[in-house]
Each structure stands twice: as C-alpha cells, then as structure tokens.
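For reference, the structure I am asking about is given below.
A single protein chain has been removed from this complex, and every other one stays in its place.
== chain A ==
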Amino acid sequence: MLPLNATITQITEESPMVRTFFFDPGFEGLEPGQFVMVWIRGVDEIPMGLSRNNSITVQKVGEATSKLFELKEGDSFGLRGPFGKGFTLPVKGEKILVIAGGVGAAPLSPYAEAAFVAGAEVHTILGARSTGDLLFEGRFDALGKVSVSTDDGSKGVKGFVTDILKSLDVAAYDRIAVCGPEIMMSSVFRLLEERHVLEKAEFSLHRYFKCGIGVCGACCIDQSGLRVCKDGPVFTGVQLIGSELGKYSRDASGRRVKI
C-alpha cells in the first residue's frame, strides 16, 4: 500500500518533549500494540505505535520527529499500516498488569482500555523520569489501579518500575504487558524470568525498521531470526528467552550496537 494522506486534526502537548498527533482518517479494527509507518515527506519515514485508533504519541528525539513537531493542525503526513502483531487481549475476569515506561505508555494505553472493555481487571505500573513526563496517567487512572514511579521521586515511588514490580505478587496476574526503554524491559524480563512467569508476559520491542513489512530483514532479532516489524513488535516472554534483548540491537547498516 502507498502511504495514505493523514490530516492532523489536533495536537496535544503531553510534556515538553512528547506530543500526541490526532489524525483523520483513523483506523478501524486496530489490534492494540500495532504500529504505523509515519512518512514526514521529504525527510524520513519512521515507525510509531498507535496511541488510539486515530493518534500517535511522539517523543522528539531526532530529525524526523523534530520535523513532525513543526507540523500544525491541518497539515498532513503519510501513513502506512497498521502493521505487526499486537498484544493478546485478556478475557473477562482476568487480572492484567500493564508496565509502561516513558513513551512506552503510548501503545499500552489503548491496550489497557481494550482490556478494561473486555472485562479485565487492570493494574498499571507507570514510570517516567519526572512527574511532568508521566504519560496518559489519566487514561490509566480511569481503568483501575495505577502505581507510579519517577526517577527523581517527584511523584510515587522514587526509582524504576522494577522497584514497584519487585514488591508485587506477579503470580496473581493472568497477563503482563510491557513497553518502554529496552533497559527497563530487560530488567522486567529478568525479574519475570526469575519468578517463572514469562509465559504470561508480552513485550513490545523497538528495532531499526526499513521496510516495516517483513521483507528486508533489517529488524530481525537473535537467535530466533524473528522480524520485529512483522512477527512482532509484540513478543511473548518465552519467545525472548536467550535473545539479544537488553544486550544489543542493530543500526541502519546492520551493525551491532550495544544497548
């Protein structure tokens, strides 16, 4: 599919470095955790998780995201997707734990909402550097219990999401969904591995995407050779046992880069 033309209908400032761009037309039948390729014309095309069926939530980190931040309501970008495999939805009565770090809350908020609608009991651990960086706290609050951690202690527990996770009885949850910086995900992974609950967990990974549709191989992870863009971005904990998670990734040339 060629990129669709998506018009920006609204821009919300979530924090100084994070904005949500609402666009039209939105997507029907989205699987929470799926992503889109966002084409900032003349600059680059980058993967973004969907934070709703008609929004992306973007952290400004480099050239393409900076150009995106220059766009105004009424401007447009190109969109391809939704692509990839999302999180598995719980069934009625299940207890789920959502672990979101930083902008990782973007794909997890529609997941938590869908889980809530399905009748699951939702508990969220939301982490960020500081109070002002906590993303979608209100959206998660509306669904159930939220435990907050901040690096600087300006709200909730001072420390990382893993500091909260350590004190929980993880065996009590039916499903655990994780997205955030890779360092955070790999500490969560190790903790869940020690507690023997990896089969309940799902992680949304980031890798360098070129094609985004499962052909080029730029995003494949070791040792399975699975493609993050097509076989993921959401993987079960079991799929990631012994993988490169937390150790290294590959840059645009395919060179290994230490995490």
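The rule is short, and it goes like this: a contact is a pair of C-beta atoms (placed from the backbone, for glycine too) under 8 Å apart; a residue touches a chain by one contact, two chains touch by 3 or more; residues count from 1.
By definition in this document, contacts and distances are computed from a predicted model.
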item	value
Listed names "2-oxoacid oxidoreductase (ferredoxin)", "Hydrogenase", "(2Fe-2S)-binding protein" or "Dihydroorotate dehydrogenase", matching UniProt entry of the absent chain	"Dihydroorotate dehydrogenase"
Candidate in contact with the missing chain, chosen from A:P3, A:G159 or A:P181	A:P3
Residue, one of A:M17, A:L71 or A:C211, that touches the chain absent here	A:C211
Positions on chain A contacted by the hidden chain, ascending	1-3, 5, 37, 39, 41-46, 76, 78, 80, 209-218, 220-227, 250-256
